[in-house]
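One structure, pasted below without further comment.
Of the protein chains in this complex, all but one are displayed in their positions.
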């Protein structure tokens, strides 16, 4: 985990925090409070941008509309807006450090970050996961690290998380992740590690992704500070 | 209920349908399908605009943020956007008869209606219920009738709905409604009949409001057609 | 007036200044210059947001359109935009301390304030007075004080202002104000003290409202600084 | 005036009506009603787009701000928005045949016209009169005729209107108008015939401009129909 | 090619036309005229939406900025806007049948199509090719066919186009295309057939893609009409 500590040296680099939608929906006051406090403290050290997933909220609206035969691209529109509702919720908790709305384009998120805000985004466009949004945003603002806060697991495992013999991986290369995602799609499905687009952006711009257990905001805070934390480092 | 049938005579008048958020959140495919089909059939007869409430979705996000001390006006922003998510869901089900997005101002909803669409709105502004939105929209587009689709009750009662001796009212005047709302706030709270702003708009522009059980879209459809249905007519 | 001086202690709190439309329309250069200078000086002490009323400009356009049978909700759209013209005028006078446009949502006004600007708003939405806008904005940005600058009167009186025996009230509670507005609607009409929505926001969030004579910008400036001034304190 | 009657033959061509701001501000209900009725009747024959001037409303806000030293380009912003208030007023009177807002770009006005609406614009950009807006819009939508409705005069005169010996000109060429405007700037100032930009657009695209007395909406209506009316034809 | 003729039977289905950026940039008047005329004629038969690529224009701006070290996600922003310039050019040629602007979201393109326009889009979001935009749009509006107009080749070949022994394929399955793209990336690069995202949308929604030589607008027109044309049918 040596690479990570070098992050501490360049503490002024921006960092992007991707939050699993399951951390935010349904909303829990205690969690939101701890998350807000951690992000506010950490934002004194380096610029932070946040991307919220849609989670169960997204899935229940999409699932209902799919039964009606609504086309997939419009289901994506639904999911994007569900993720934006989670993003709005977090931005209201962070106001006045965040603009009190879900930012809807990379350009305005990059602009808000340049003004000293903590921009919060949800989904962007049909066909793109919020993981890909996080990597695109990191690329746009020059972040070399994305912290991917998962719900209920501590990082990437070499097997189904929780099953006997599954071991948390401390570090994986882009190639290993690609193989993991390709070979074990059910694993990917289980905790939404990464999709193909996100992975290819990470690789082309050498952006590292640190997977951590997002249920503990203190862990996210320490990761932002560049401390060594339990999790998996990709890249 | 004579007044209602006269609506049939002027079938080209637009009508506004207000849907309780509890009908839409969490979303149910079977209900959405029946609602969509009813609205599409009825829209052949007269122009229809729809306003969706935020319901439980709105309440759970607001409640979490309130615990964090987020100010009430920003909680309203949260609720407005939750109602817009419900509106988006319905607009996607209605597409291409509805623009595939939640309309965010009276002006654009009025414009979409004038173009032959079925506009769907959510919340508008802090301090305003979606009931008030429905009445404002009705006023703006010249609708003389708002159909207020309730969740689980058949209209306005002279006591707590479901309790012994409570009787469904067939017709109430604006004055009687004002008294009901003022005297029995808990009743109002129970099924969100009306708020003060909505009521005053209804009165100043002589807009009638028909409360019906929204769980049966066929009932909404018949009400749009101007048929006599079980419910309560205000005005 | 002890409560007010405690404001001086927490001088970094934002304050919202509501300006009667009659102060701004028709526009007077000398008044605008004095107002601009006072606001700029006072803004060195604490963040300021401004809400402009529509005044006579609003009334003359609305009155003409009402004769044509334009619906009330669209008349409100007219009034909102008239108030925004007054807001634009003031924002141009304040540029570059204010963004050179009338801000149209609470969210963007809150964002501009967080960036160090003096945001200026006009009306927001049908059914809402600019008094309600001022209270909503105060609530959104965490202001505990709204300065309500009246045209030609020095505050709230216990009778028609100017008539024999009418006495300026130094302090009124929310309950007393509610009674005043309810009992003497003609008084309320006379100098637009407050409407029901504005009052209920003030009460739920314990926001005090200081009514002063807006014809003297120096008075507004001193009130922003937390000094004791002639006027009426609500709350 | 033969050229004009040939317009009747190509009745489906769009026409742009430019209204002097003095016709609209301060607003007069009787005038607005007659204007609305004339425009609605005439719009059955050919597509109509409208451009409203700022008039006295524009001038009084600009004059006050100029005394404060606000730069000219921002004064233009003020004037543009004053003209838009007049445009909004007319669009509300025309709703639902007009979108209920002042259109702010040529592109959206052209789009609204293509949808069958009567778009109403105010000012566009600093440095451009509403006469130039009218000619630009005519050019964009392929209108070969602009009806320039003046306040209180019947067209273009060979001297100061109203003075002895001044004669209404039935027809002027682009060259003659240029000479008139250049030689008698005070005449141009007197009733805002044209500016250099507007004139050069008219010439490059062979758009004729018919100056009429806008105080009589029936005259505007007849001119739209291609009838011979009192006035001056440019081009 | 039997499947294609069945398209003729359901002529009211919308169709999406994807134009290679190389057909549009640099712009050629004769080509644009022929394309416009073909699209206008064909649009009488069925609703048409268009997506324009960025082509050489996109590549030259991106290439210059890449040398400056501008991050890839912002290079995508550059490419998106270059494609939108091509889209604007075509939309101006099609006006008033197209809104005179490049549409920037699926939602507004879908809305414009539902209003009877020919919407023209460019790029959408970082990380997404205009091929993926075309497939997303097709999915959103319920189009079962995308016509992919290539520059200089007649469809998909089983080897490098133009080289000895390379044969035009009449039909390829989704699986075969996936293999082609994966095995011969240089082929894909050569004439931008498809990317992974576009292909997966085509497959999940059973949208067929017909590759034709876009240099002949008459061919595009015949393909829209459902006629048998030289080219390659995917799906």
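For reference, chains read A, B, C, D and E in written order, and residue numbers begin at 1 within each chain.
One rule holds for everything that comes next: a residue touches a chain if its C-beta (ideal position, glycine included) is under 8 Å from a C-beta of that chain, and two chains touch if they have at least 3 such contacts.
Since the structure is predicted, the reported quantities are computational estimates derived from the model, not experimental observations.
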Chains on display which the left-out chain touches in the complete complex: A, C, D, E
Of A:141, A:156 or A:233, the one touching the omitted chain in the full complex: A:141
Residue, one of E:19, E:49, E:93 or E:132, that touches the chain absent here: E:93
From D:13, D:37, D:67 or D:107, residue that would touch the chain that is not displayed: D:107
Touch list for chain E against the chain that is not drawn: 26-30, 32-33, 36, 57, 60-61, 63-65, 67-68, 70, 74-75, 77-78, 81-82, 84-85, 88-89, 92-93, 95, 100-101
Residues belonging to chain C that touch the chain removed from view: 95-97, 99-101, 115, 117
Absent-chain interface as seen on chain D, which is shown: 71-74, 76-77, 106-107, 110, 124-128, 132, 136-137, 139-142, 196-197, 201, 204-205
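Methods note: only the chains that are shown with their structure count from here on.
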Target chain D, source chain C, minimum contact steps: 1
Contact-richer chain pair (by C-beta pairs counted) among B-C and B-D: B-C
Farthest-lying chain, centroid of Cα atoms versus that of chain D: A
Centroid spacing, where centroids are CA-atom means, of chain B and chain D in whole angstrom: 42
Computed distance of Cα centres, chain B from chain A, in Å: 37
Computed distance of Cα centres, chain D from chain A, in Å: 55
Touching two or more other chains - residues of chain E: 106-107, 110, 115, 140-141
Interchain pairs in contact, sorted by label: A-B, A-C, A-E, B-C, B-D, B-E, C-D, D-E
